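Next up is a structure, given as C-alpha cells.
One protein chain omitted, others in place.
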Amino acid sequence: MNLRYLTPVISIAASLVFVGIMLAVMGINPVEAYTVMFTRSFGSKFGIAELFVKTTPLILTGLAVAIPLRAGLWNIGAEGQLYMGAFAASVVALKMPLPDLLILPTMFLASALMGMAWAAIPGFLKAKFDLNEIISTLLLNYVAIHWVEYMVYGPLRGKEVYNFPFSDLFSDAATLPRFFGTRFHFGVFIAILIAFIVYYILTKTDFGFSVRVVGANPRAAEYAGISRERVIIYTMLFGGALAGIAGMIEVSGIQLRLRPAISTGYGYAGIPVALLASGNPILVMLSAALFGFLYVGGSALQTTYSVPVAVVYVFQALIVLFIIGGNSLIQRRG
Amino acid sequence: MRVDVEAVITSGFIISLLASSIRAGTPLLFATLGEIVTERSGILNLGLEGIMITGAFTGFAVSFLTGNPWLGIVLAGFAGMALAFVHAFFSVTLKANQSITGLMLVLLGLGITGFFGRDYIGQVATYIDPIEIPVLSSIPVVGEIVFRHDPLVYLALLLAFVIWFLLFRTRYGLEIIASGENPEAADSLGVDVDRIRYLSTMLGGFLVGIGGAYLSLAYAKLWTEGMTAGRGWICLALVIFSGWMPQRAILGAYLFGGLDVLSFKLQAVGFGVSYHLLAMVPYVVTIIFLLFSVIRKREAFGAPASLGLPYIRGKRY
Partner (left out) sequence: METLLELRNIVKRFGDVIANDHVNLEVRKGEIHGLLGENGAGKTTLMNVLYGIYQPDEGEIIFEGKKVRFKSPKDAISAGIGMVHQHFMLVPRMNVLQNLVLGYRTPSDPLVDVRWVEEKVRKLSRRYGIDIALYEVVMNLSVGEEQRVEILKALFRDVKLLILDEPTAVLTPKEVETLFSALKAMTKSGLTIIFITHKLKEALSVTDRITVLRKGKNVGTVETKKTNERELARMMIGREVVMDIQKPKIEFGSEILKVQDLWVKDDRGQDAVKGVSFSIRSGEIFGVAGVSGNGQKELEEAIAGLRKPFRGKIALDGKDITNLGVAGRKDIAYIPEDRIGVGLAPSLSVMENLFMKDFKNFKKGLTLDFKSMEEEARKLIEEFSVKTPSVHAPASTLSGGNIQRLILAREFSRNPKVIIASQPTRGLDVAGIDYVRRRLIESAEKGCAVLLISEDLDEIFQLSDRIAVMYEGEIRGIIPREKADYETVGYLMAGGMEVAA
C-alpha cells in the first residue's frame, strides 16, 4: 500500500472530522451539514455548474502561486493581483468605446497586464533588493482591495446603483457567454486551457528549465549563467497575469460589474491549491476542484445554517497541515 | 477641501494624534516583540495575522462571557500560545517548511475566528479603560500624550526592556540567540535547541495573542471578522525594521500606530482625500520602510543566520 497517495485522503477525512466537531460545537449536526454540502454540489446541474464556476478562479490563482513557487518564490499576492485584474477589465468594459467583438479580448489583455504590473512590484523588489516577497505581495493585497473600494465608491460608481458601492452592469458584449441556463461560463474553458499551456511551458521549454534550476538551487543557477533576477521577475509576472485574468473572469462571468469583495479569498486559496498539487499545473486543476467543492459546500452551509464562509479557510489550512504532518511521518518511518 | 490649519492646532490635533499613535502602536508592539523572540531562536512564524486575530477574538469572547477583560487578555495569550505550539510542532518536531505552516496558521486563525465569531459581531464586552497616572497626567501636553493610557500600554513598553534584558543579559538569551544564529554550535555546547525553539515560539505566540486582544478590548473596543486587517504582516515587517532589537521595536510600532490613526484623524478634520486612499498608506509605507531596511543591510542588524531553517543534529550532506 502506498502511503503517499493515502495521505491526502486521510488528511481530507481528518479535516472533515475536525470541522465536524466545530459544527457540532455550534449546535449543527455535522452529518446533516455534510449531506447538504454534497447534495447542493452534485445534486443538480446548477450545483455542478457552480462547482466549475468556483473551481475556475482557483485554477488560475493556484497557478499564480505555483509558477513562482517553482522558482522558490512565494506569491501570496494573487488576491491583490486578482482585484487589480478585475479593476482593469472593468475600466475597459465601462469606459472604452470599442467594437463589441474586441471588448472581451481587450478586457482579457488589460487584466493580464494589470495583474502583471501589480506582481512586477514585489518581483522587482525581490530581484534587485532581496526584499521578502511574502510580506510585500501580501501588503499589496490590502492596497489593491482598498483601490477597488476607492473606485467603486468614487470614479467608477454606477449611475443606477442607488447608494451601493457598485459600478454599472457591464454591457452584454463585455460579459462571458453562459451555458446550460446556469452560471457555467466561458471562463471555465479559458482556465483549463491556460493550465495546459502552463504545463507545457514549465516542462518543455528552456524557460521552464531555467525556472527549475533557480528553484532547485539559486546559487547553482547563477553559477550556470542563468539570471536568477530575470527568472524571479518573469515567474512573478507570469503568475500575476494569471491572477489578473482570474479577476477579469470573476467580473465578466459572475459579478457582471465591479464591486468590493469580488473574491472570497480565492487568491489565498491559491496557496493550498498549489501546495496540494506540489506545483504541478495539471494537478492544480484537481486540487482546485477539491477546493471549489469546499467553496460551493461552504456557501451551501451559509445559506442553510448561516455558517460564515470562513469555515472554508479552516478546511484549507487543515488539509495542508495534515498532509505536511502525514508526509513527514512517512519520511521518518521510511 | 482645505485643511483648516487653525483648527488643527487648536483642536489639539497633534496631541491627540500622538496619544492615539501610542495606543494604536501598542498591539503592534506586543506582536513585534513576540515575533522578535520567536525569530531570534531561528523560527520564522509567518502566522502572526492568524494568531493576532485569534487573540482578538478570544479576548473579546472571554470578556463578553465573564465580564473580566483581564481574564480575556490572559486567555488570548494562551490561545496565541496554542497556535504557536502548532507552528513549533511542525517546525521543530516535524522539521516542516516554516513558511507553509505559518501561512496555514493565518488561514486557520481567520477561519476559526470567522466561524465562531459570527455571534459576537455587534456585541458589547467589558473593555480595558485608560487610567490617569496621578500627578504626571496633569503635566500639560506631555501628560495628555503619555500618561493617560490603559495599563497595557505601559506593560508593552516595560516588556520591550524585559525582553532586551532576557536576550542580552541572561543565559537563556544567549541560548535563544545562538539557536537562531548557529544551532549546531549551541547544540555542541549542550543547549537543547529544540526546547529553546519551542519555548521561544510559544512565548512569542503568547505576546502576539495579547497584542490581538488589545485590539478588540482596548483599542477598537469591538469584534469584527478579520479586524486585524494586515497588522500581523506589518509586524513581520517591523521585526525586520527593528533589526531584531526589542528596544528598536518601540519606535517602529508607535510610528506605524500613528500611520494607522492618521487616516481617521485627517478625515475628522475634513482632509479632502478619500478614506480608501488614506487607508492604503500604512501598507505602502511598510513596504517602503522594509526597502530601506534591506538596502541599509548591516551585519549587526541582519536576520538571525539560521532563521527559518530546521535543525537536524548531525545531518549528513
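Worth a mention:
We just call them A and B in the order they show up, numbering each chain from 1.
The rule we apply is simple: contacts are C-beta pairs under 8 Å (C-beta built on N, C-alpha and C of every residue); 3 or more make two chains touch, one makes a residue touch a chain.
Everything numeric here is computed off the predicted structure, so don't read it as measured data.
In the full complex, the chain left out of view touches A, B.
Touch with the chain omitted from the figure is made, among B:78, B:127, B:172 or B:264, by B:172.
Only one residue in the set B:123, B:188 or B:247 touches the chain that does not appear here, and it is B:188. Residue-wise, the contact with the chain that is not shown comes from A:216, picked out of A:10, A:216, A:282 or A:329. Residue A:205 is the one among A:205, A:278 or A:331 that touches the chain missing from this view. Within the complete assembly, residues 200, 204-206, 209-210, 212-213, 216-217, 219-227 of chain A touch the chain that is not shown.
Looking at chain B, the residues touching the absent chain are 169-172, 174-175, 177-178, 181-182, 184-192, 299-300, 305, 313-314, 316-317.
In this section, only the chains that are shown with their structure count from here on.
One finds 29 Å separating the Cα centroids of chain A and chain B. Of all residues in chain B, only 46, 86, 90, 94-97, 99-101, 103-108, 110-118, 225, 229-230, 233-234, 236-237, 240, 274, 276-277, 279-280, 283-284, 286-287, 290-291, 294-295 touch chain A in the complex they form.
Every residue of chain A that touches chain B in the complex is listed here, in rising order: 22, 25-26, 74, 76, 125, 129-132, 134-136, 138-143, 146-147, 149-150, 153-154, 268, 271-272, 275, 306-318, 320-321, 324-325, 328-329.
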